[in-house]
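With one protein chain withheld, the remaining protein chains of the complex are depicted in position.
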Amino acid sequence: MPLYAVRMDVAIPDGVDPSVRDETIARERAYSQELQRTGEWKHIWRCAGQYSNISILDVADNERLHEILWGLPLFKWMTVDVTPLAKHPSDIH
Amino acid sequence: MPLYAVRMDVAIPDGVDPSVRDETIARERAYSQELQRTGEWKHIWRCAGQYSNISILDVADNERLHEILWGLPLFKWMTVDVTPLAKHPSDIH
Amino acid sequence: MPLYAVRMDVAIPDGVDPSVRDETIARERAYSQELQRTGEWKHIWRCAGQYSNISILDVADNERLHEILWGLPLFKWMTVDVTPLAKHPSDIH
Amino acid sequence: MPLYAVRMDVAIPDGVDPSVRDETIARERAYSQELQRTGEWKHIWRCAGQYSNISILDVADNERLHEILWGLPLFKWMTVDVTPLAKHPSDIH
Amino acid sequence: MPLYAVRMDVAIPDGVDPSVRDETIARERAYSQELQRTGEWKHIWRCAGQYSNISILDVADNERLHEILWGLPLFKWMTVDVTPLAKHPSDIH
Amino acid sequence: MPLYAVRMDVAIPDGVDPSVRDETIARERAYSQELQRTGEWKHIWRCAGQYSNISILDVADNERLHEILWGLPLFKWMTVDVTPLAKHPSDIH
Amino acid sequence: MPLYAVRMDVAIPDGVDPSVRDETIARERAYSQELQRTGEWKHIWRCAGQYSNISILDVADNERLHEILWGLPLFKWMTVDVTPLAKHPSDIH
Amino acid sequence: MPLYAVRMDVAIPDGVDPSVRDETIARERAYSQELQRTGEWKHIWRCAGQYSNISILDVADNERLHEILWGLPLFKWMTVDVTPLAKHPSDIH
Amino acid sequence: MPLYAVRMDVAIPDGVDPSVRDETIARERAYSQELQRTGEWKHIWRCAGQYSNISILDVADNERLHEILWGLPLFKWMTVDVTPLAKHPSDIH
Partner (left out) sequence: MPLYAVRMDVAIPDGVDPSVRDETIARERAYSQELQRTGEWKHIWRCAGQYSNISILDVADNERLHEILWGLPLFKWMTVDVTPLAKHPSDIH
């Protein structure tokens, strides 16, 4: 299935209520972990020193990629950058 | 061991002799594949539609990361962007 | 099938031999037109006043997208920007 | 008639009342669909993973293009980028 | 007829033969002046301190705009930026 | 008298009271039209699809240019870009 | 141990309560000074004329770097830029 | 004594109380004029059409430069860009 | 007379003959010094660590500014940035 590299940068506005913030972050975690279990969210790494992650998604197509990202509880406070990936000729796997 | 996301964009100058170019690309491939076999070059993906890759390196430290990248046969024609990675709190692995 | 918006900006280096340039442009045209006939290169528009085009490709997946773009005769003189597309909720078609 | 590629990036401020937001989005959809039916808004695609679309408008001239975009219910929360298009010499249609 | 603001930045590569350069600049001038006489190239101003101009073109449509700009003798050494214009509601003319 | 190309991009903050907004826009229009009548604000065009204009000012000097722009009722919500202009050697007028 | 150059740019939103601001800055200072004493925060310099610092951190690995930066009391109002460092071949130390 | 070119761009947030704004601007003026009298703030020019100035400071060293800029009453609403200057070999003074 | 801040960044291409380079730099110096003597080139400072200068020109108008900058012997290898200046309300001179 096609892979996509996705970088997500989070910026929660200063005025957001802390309980709303915490609840949204908790839902984000559950959402991501469920998709990791099904195998569609293949990797997630924290960018050291930043409220950002670099992820690899392994999904059916662009439609499914959009559906997953659009549904992120933190989506409204994120900047998202998508890079569609292909097999590299040097890849030994 | 620490992970690093590395994006490499390749731009071979127009005047390079084709045989030099091809030989350099062949050495690049062998170099990358040897490091994939030892496990330090964990992933390499082609960015679709671009002469670029996104790679994940799994190396001892910054020194070893630099040693590997500096030794790339295509290094002189590359722009390299490095992001040090940490474990993400949502990561289930 | 998934759609991708692709912008291609062409910059032919000043020293390229005119016959090489013209022959490459002719091959580019034939290459694009063949893919338009098969339906994978759905649209191509010239950006007014620029040596650039905006195209819509309708291909099986990221692998096929990369294969097509990598094979462009002008690829070595292009900057390519890829945006994976999904159906828009307002789209009536 | 002249074509224009238009990219619209939407950023709804955090403090907007949800009912105002939903009502504005609903009017935006109706507005776009009406113009799709008349043929002036020829294509609309979602950029995967982003609150953005890429559209092709087929309108009488710059005046009509501006009138349509200025009237978008979401215009005040959008960044809009316009590229006037011309026929590409490789286009087979 | 529709108006377009066009900014042209010229960068002649260092290795161009001076007689080729001068002859191209002379052809550029004649080309621009002919279009000024027909009324399609309405205004041309030099940006003070730069090898650049800001021009206003008054042409039938995007196709004609592209035809004119593509035909500029200096086109291959230019960066061109196009802004389609509409009537401003404060304009008294 | 010296000419200046000025691009003004307007971004009215979301929380501005609609009556304040409308009154400011009305004053802006009157202010611009008065200066058009005196001949100092020579041209104003809307950038199609954007809350922006490109204008040509024909004023005594930098001091007068600043006085006019600083006095714009919308100035506090504008980003302003100024390009001093000179006669172009190809200009036939 | 690996070194990292870190640039931190601080922008405290205008609406923050002065006592919250002052208390956060005081905690930031204590936090930084404790890590300077343990040797992990090796250098901190103010960028002249800016609410920014350039620091050198000397930490076990990317994980520890992230833990320290994520814990900064001012982190939510900072933009952070991380450059992993290696020994320079010209370094005499 | 060393010279520094400093560009200051001011952006007062929309919600600031007008009396606070006016009082801060008045203090800024007095602060700048006092330093102009002592000779440390050698030149100040308005950038035509912008809420910005370009200044030349003539101060003991980086420490003193920072002390002056950090103390600006408008500092919290400014973006500041610093260029350290040296004597130019073509300077006749 | 109007003032302009001008930043000039010089990049001499690698293949330029050293004697041509040196002769051009010598002519540049004489040209600048002559204009400093007439008073039109009021200040010139080197940006520390860069092949760049920041200058203040005091000239009749935009036309004269352009004439001076266009005539610089190094103009073809320069990037030039022009900021028209006005009197600052805090200026005590």
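All chains are identified by letter, namely A, B, C, D, E, F, G, H and I, in their written order; residue positions are counted from 1 within each chain.
Note that in this section contacts are C-beta pairs under 8 Å (C-beta built on N, C-alpha and C of every residue); 3 or more make two chains touch, one makes a residue touch a chain.
This structure is a prediction, so every number in the text was calculated from the model and none was measured.
Q: Which residue numbers on subunit I touch the omitted chain?
A: These residues touch the chain not displayed: 12, 14-15, 46, 48-51.
Q: Write the list of subunit H residues that the hidden chain touches.
A: Touching the chain left out of view, subunit H contributes residues 2-4, 61-63, 65-67, 82, 84-87.
Q: For review purposes, identify every residue of subunit B that touches the missing chain, sorted by number.
A: Touch with the absent chain occurs at residues 6, 13, 15-16, 62-63, 65-66, 69-70, 75-77, 80, 82.
Assume only the chains that are shown with their structure count from here on.
Q: Matching residue numbers in more than half of the contact pairs is the bar here; say which of A-C, B-G or D-F clears it relative to F-H.
A: Checking each pair in A-C, B-G or D-F, only one repeats F-H, namely D-F.
Q: Centroid from C-alpha atoms only, then distance subunit C to subunit D, rounded to Å. What do you get?
A: Taking the average C-alpha coordinate of subunit C and of subunit D, the gap between them is 23 Å.
Q: Enumerate the residues of subunit I that touch no fewer than two other chains.
A: 3, 62-63, 65-66, 82, 84-87
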